[in-house]
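Quick one: the structure is below, questions incoming.
A protein chain is absent from this complex, but the other protein chains hold their places.
To keep things simple, chains are lettered A and B as they appear, and every chain counts its residues starting from 1.
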Amino acid sequence: MKVEFSLEELVSLTRASSVTGSASGPATGIASLKQAGPGDLSFLTHRRYQPELEASKAGFVFVPEGFEYAGKPGQVVLRVASPNDAITSLCRKLETLLWPRPAPGVHPTAFVDPRAEIHPDATIGAKCVVEAGATVGSRTVLEAGVVFGRNSSVGPDSWLGYNVTVYPECSIGARVRLHSGVVVGADGYGYEFSQGRHAKVPQVGTVVIEDDVEIGANSCIDRARFGATVVGQGTKVDNLVQIAHNCRVGKHCILVAQVAIAGSTTLGDYVMVGGQAGLAGHIEIGAGSKIAGQSGVAHDLPPKSYVMGSPAIEALKDQKFQMMRQRVPELLRRIEALERRLPESGH
Amino acid sequence: MKVEFSLEELVSLTRASSVTGSASGPATGIASLKQAGPGDLSFLTHRRYQPELEASKAGFVFVPEGFEYAGKPGQVVLRVASPNDAITSLCRKLETLLWPRPAPGVHPTAFVDPRAEIHPDATIGAKCVVEAGATVGSRTVLEAGVVFGRNSSVGPDSWLGYNVTVYPECSIGARVRLHSGVVVGADGYGYEFSQGRHAKVPQVGTVVIEDDVEIGANSCIDRARFGATVVGQGTKVDNLVQIAHNCRVGKHCILVAQVAIAGSTTLGDYVMVGGQAGLAGHIEIGAGSKIAGQSGVAHDLPPKSYVMGSPAIEALKDQKFQMMRQRVPELLRRIEALERRLPESGH
Partner (left out) sequence: MKVEFSLEELVSLTRASSVTGSASGPATGIASLKQAGPGDLSFLTHRRYQPELEASKAGFVFVPEGFEYAGKPGQVVLRVASPNDAITSLCRKLETLLWPRPAPGVHPTAFVDPRAEIHPDATIGAKCVVEAGATVGSRTVLEAGVVFGRNSSVGPDSWLGYNVTVYPECSIGARVRLHSGVVVGADGYGYEFSQGRHAKVPQVGTVVIEDDVEIGANSCIDRARFGATVVGQGTKVDNLVQIAHNCRVGKHCILVAQVAIAGSTTLGDYVMVGGQAGLAGHIEIGAGSKIAGQSGVAHDLPPKSYVMGSPAIEALKDQKFQMMRQRVPELLRRIEALERRLPESGH
């Protein structure tokens, strides 16, 4: 994918209010101030990075309006309301090159059961399998290799990446994005121990992925024992995350990579869970709570909690403990010194 | 999948000993006491949930025989020996709807090498690939998109979910269930460092999955360097679990989501490992041991151990430490107070 922006395009796409310096050619890449070379464009997000700006070899830089910076010989300086937004505008343009809208229709190498309903505006990629009774909404794209199970449905404007798997009887909303390797609807992990064996508890519920959810590569959302495992509207899930059966994840939550949530746990809206954190089963996490990375949460949390550590405690308390952690051996030495000076009264 | 149970079906499937109240229509869903509505059936598993029962809007409820509960207007109360078993009976019925037995045979879009042996009662789904020398047992199902490698074998009555991968020369038993994205037989992670490079150590062993094992979505069982990585009979593995080369997991073990076991480690029978726990390589975990979630086990454990924490110690000791964790800063303050009152004798 060729990145190429003329100075005119840069100005019009980002609505730059002023330009100093002149370009010898188009910008052919986007990079951080540190990594940018003469053909690249870069941007200053905060004045604390001014030293990086001064040292940068970027051929084009976006700086905030009102920021004093003269530029260097051969460097073009563009002033914009928000350099970050300016870069995002350019990236949105590039996105249309990276992901050109595929033609609607079913690829000749896909297998779509005649009892499935594919909207005529949807795209079913090469080698996909769509089973009986499935429905795929308007403008939704299944990239190559997707398997979409019996009677499952996906709404309009959704995107299922290469090799995504959706088990039967699951329900996926509109504008949902599932990345490669995501598995929706595998059996929940439920057994009953009896006579020395783990007997399988049937997992006959479903999964509901609400609108505007995005789920990262190789994450797993298990189907409910009965009822539904729910991922709420607008929630964003990173890679390699585990959401167990009967969980209810609220709206607009953030689950960073490798989080695991055990069965039947409920997250309120706007909960943020840091990477590699683990949540026990059958607990309730109040809306707006923050759970730090690598935490282990075993109990209910009231709304707007902020916890840390394993097992997780109030973040501030954990931080205080953490600051003391390497001094614990010293505590013993000081106690021993005190004991030497204050011998136990013999009797 | 339409859930619909008439009152007669409910009684006959669950062998209810008594029924009070009358139904205006069939039950059309199963839900927890909290979430159930008028069309749903629900169940009381323990008398501590009596308040939820009193508040429940469930149209149908299972309660244990002998439990006093009059029911509400419009609610049907069914008495059974075990409400939990009653629900499981109904779920087993639903399971046959969710997973109707597929017709035996090879889907026309699958590719099966002519040198593979597929039992005539087996089912090979759409877009599957079965390589030369592979054997698939009677009534075993490969769902769509499975890749089954050269000379690997799977016994009768097993089920390989969509997009499962089995590398060459692996051996899978009877009644095994592998969920989507499971990878059986990838190379063990073995290198020798020499002249500034990590040189690959060939991984030419195999994987043996014994009978009645179930493995969750996107879990990985690596092939042995030589010999075999073994997952013992009846063991149940959750999603996103890593079992490294040459591990020997005993029979009837429980490995919860995101557990990782490093190379050549042995687990006795009936070991339970909580979610996100990690086990070092080349250690032995005695039969019947329990390892709490997020633990890190670096050493051998005798049978029936119960450990917790990272690094893992006896669970009780870890719990005692955990209760003290947020008081560590206080310890320092109290030591300082003692020191002020007992100044070091100057000299």
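Convention: contacts are C-beta pairs under 8 Å (C-beta built on N, C-alpha and C of every residue); 3 or more make two chains touch, one makes a residue touch a chain.
Treat the numbers as computed from the prediction; the structure is a model and nothing was measured.
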{"item": "Touching residue (missing chain; options A:Val11, A:Ala81 or A:Ile254)", "value": "A:Ile254"}
{"item": "Residue of A:Thr14, A:Gln75, A:Thr135 or A:Asn163 touching the missing chain in the full complex", "value": "A:Asn163"}
{"item": "Omitted-chain contact residue, chosen from A:Ala23, A:Ile87, A:Ala134 or A:Ala262", "value": "A:Ile87"}
{"item": "Positions on subunit A contacted by the hidden chain, ascending", "value": "1, 29-32, 35, 87-88, 91-92, 94-95, 98-99, 107, 109, 125-127, 143-145, 161-163, 177, 179-181, 212, 214, 216-218, 234, 236, 238-240, 252, 254, 256-258, 275-276, 293-294, 310, 322, 325-326, 328-329, 331-332, 335, 338-339, 342, 344-345"}
{"item": "Positions on subunit B contacted by the hidden chain, ascending", "value": "111, 127, 129, 131, 145, 147, 149, 151, 163, 165, 167-169, 181, 183, 186-187, 189, 191-192, 196-198, 200-206, 218, 220, 222, 225-227, 240, 242, 244, 258, 260, 262, 276, 278, 280, 296, 309-311, 313-314, 317-318, 320-321, 323-325, 327-328, 331, 334-335, 337-338, 341-342"}
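Here is the rule we go by: only the chains that are shown with their structure count from here on.
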{"item": "Separation of subunit A from subunit B, taking each centre as the mean of its C-alpha atoms, in whole Å", "value": "25"}
